[in-house]
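Attaching a single structure in structure tokens format; questions to follow.
Yeah, one chain of the complex is gone here, protein chain that is, but the others are all in their spots.
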Amino acid sequence: MRWRRLTGNRLSLAALCGILLVVAAALLAPWVAPHDPDETDAEATLSSVSLRHPLGTDIYGRDQLSRLIHAARVDLLVALSATAIALTLGATLGALAGYRGGWVDQLLMRAVDAIMAFPAFILAMGITAALGNSTANLVAAIAITHVPIYTRLIRGEMLKARETEYAEAARTVGNRPRQIVLIHLLPNCVPPLIVQATLAMGFAVLTVAALSFIGLGIQPPQSEWGQMTAEGAGYVVSGEWWLVLFPGLAIMATVLAFNLLGDTLRDVLDPRMRGVR
Amino acid sequence: MTELLEVRDLSVQFDTDEGVVEAVDAVSFGVRAGEILGVVGESGSGKSVNALAILRLVRPPGRIVGGQVRFEGEDLLTLSEEEMRAVRGARISMVFQSPRTALNPVLTVGRQIARLFELHRGASRRDARRRTLEMLTRVGIAEPERRARQYAHQLSGGMCQRVMIAMALATSPRLLLADEPTTGLDVSIAAQVLELLRDLGRRTGAAIVLITHDLGVVAEVCDRVTVMHAGQLVEVADVRTLFARPLHPYTQALVRAIPRIDQDVAMEPIPGAVPSLLMPPPGCRYADRCPRVLDVCRRERPALLVAAPEHEVACHAVEREGAVAIR
Partner (left out) sequence: MGFGGYLLRRLLLVVPTLAGVTVISFALTYLLPGNPALVKAGALATPDVVREIERQMGLDRPVPVQYWRYVSGLLRGDLGESSSTGRPVLEDFRQRVPATLELTLASLLVAVALGVPLGVLSAVRRDSLLDHVSRLLGVGGVAMPSFWTGLLLLYVFFYLLGVAPPPLGRLAADVTPPARLTGLYVIDAALTADGVALVSALHHLMLPALTLGFAVMAPLTRMVRATMLEILESDYVKAAWAAGLPRRRVVYGDALRNALIPVITVLGVIFGFLMAGNVVVEMVYAWPGLGHYAVTALVTKDPGPIQSFVLFVAVMYVFVNLAVDLLYGLADPRIRLR
């Protein structure tokens, strides 16, 4: 039993290291990438794993490792901005709904219900298609589909807090309970928000990749993991495996790292949510 | 009198992240045919684990590490799992606390009783159904046909416990283990349930082990009592003796803690809490709470010794005073 706890910690440590590695790669891309991502090597087009090109090259002879490293920037940036926007907007709306109650609450919650009536990826697809392909639109699409998570979370906490002792205590000393709730609530909301945001990061990376894979979202020549997979897809049936394997591995490792970290954070910060997902 | 069940040196441990917990530590006692034996102690004293261990139902991370459980002459701990299954629910059955959650929510209560007749008595579906209705009537449930078709959540707590008792006694076991059967029930309902247990036990000749933390319950229905503290058995006596002349300091504290209406004496809470069972010290586990503690108490575990006919106690202090005739 003890070793399970230990491996649990070791796993989350590995997850944290993985995330730091991807973040470092993204930040330092121009310096750590062995080649320019757009530089073509005419002597080594569609070449497999080699010393010169550790992860092989594509049809134009571009170095895949360098492209993967540069793609990390796009994937992380989109996922991070979408998550940050969704968290801010969602939490604010949730607080507003819980604080004001009444018709504001009704209206906001109906809107949230409507968004949640769509499978998230499908809605993101519709929004990107409607807004047009651009990085900003991709961020907007993912952010919108993630807003309800935070709105519901904060609103739920607000409603719960209203029934608690400090709200009661505030009432007895003549304070307006809602104000007190708002002040005392924030620290209570931070742990579940962190947990949700971490888990949502993983989901956002998957969504960016999948949207770009089907041609929505990030467009060539800018490199993005899902879009790189799409470019390599045609070569899988003729045996050029590296064009698909590595971008996919990058996606999986990143998503896995965020999920594992999120799970651990949930166990540590927010034990009552354990096993909910 | 013949011993129906004889437990000797039964020990149960739980492997936890922090270490080994000795939940039941070398407990020995006997149950005689047809009697009602009370097992009392605070929560965490190992009473329930003790009962589960008799049926070999301790689940990992818990395990039975030693001892014997002789039932009608055979040691249950040596039986195969298959043989054990023929004992459970047929020759020894169990009534759990919180009757509502001990009934399967998606099966009608009738079905839950009927399947025991099918399983243990090889009854046909029809026959099992008829006997189920009989059984429901016997435990005092009105309109048995209608009730049999209902689910646990549609019945009151008291009614659920009656159903549990019907299940437990359906196959006329020789021994019934009742684990806090009245917890969570109204006082008046609890009294009815106890009455029913005693009555049915008498009529079917089944012995009952009644696990409870409530000495009032014990006084009302039990013939004999064993007192457990922190996984160890500290005193065994018939009911009258136990209340009139408790020997172990812990039992004395328990008896004093009973609120009395007839006397103008303040109820005394027992000082301290049940000690941690995590790698406990070698001596008496009551030592840290005991007003009569001696040096030897912390070093050596006191043996269970005969103090008087029908009265055994495990306490160095009592032994010192010479009240104990060594067996």
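What to note about this one:
Labels A and B are assigned to the chains in the order they are written; within every chain, residues are numbered from 1.
Here is the rule we go by: a contact is a pair of C-beta atoms (placed from the backbone, for glycine too) under 8 Å apart; a residue touches a chain by one contact, two chains touch by 3 or more.
Treat the numbers as computed from the prediction; the structure is a model and nothing was measured.
The chain that is not drawn here is touched, among residues A:96, A:252 or A:269, by A:252. Among B:27, B:76, B:116 or B:307, the one in contact with the hidden chain is B:116.
Residues touching the missing chain, restricted to chain B, are 55, 57, 59-60, 85-90, 93-94, 96, 98, 101-107, 115-116, 119-120, 151, 153-154, 164, 167 (touch as defined at the top).
Of the residues in chain A, those that touch the hidden partner chain are 4, 110-111, 113-115, 117-123, 125-127, 129-132, 202, 206, 209-210, 213-216, 226, 229-230, 232-233, 236-239, 241, 244-245, 247-248, 251-252, 255-256, 259-260, 263, 275, 277.
Note that in this section only the chains that are shown with their structure count from here on.
Look at where the CA atoms of chain A average out and do the same for chain B: the two points lie 54 Å apart.
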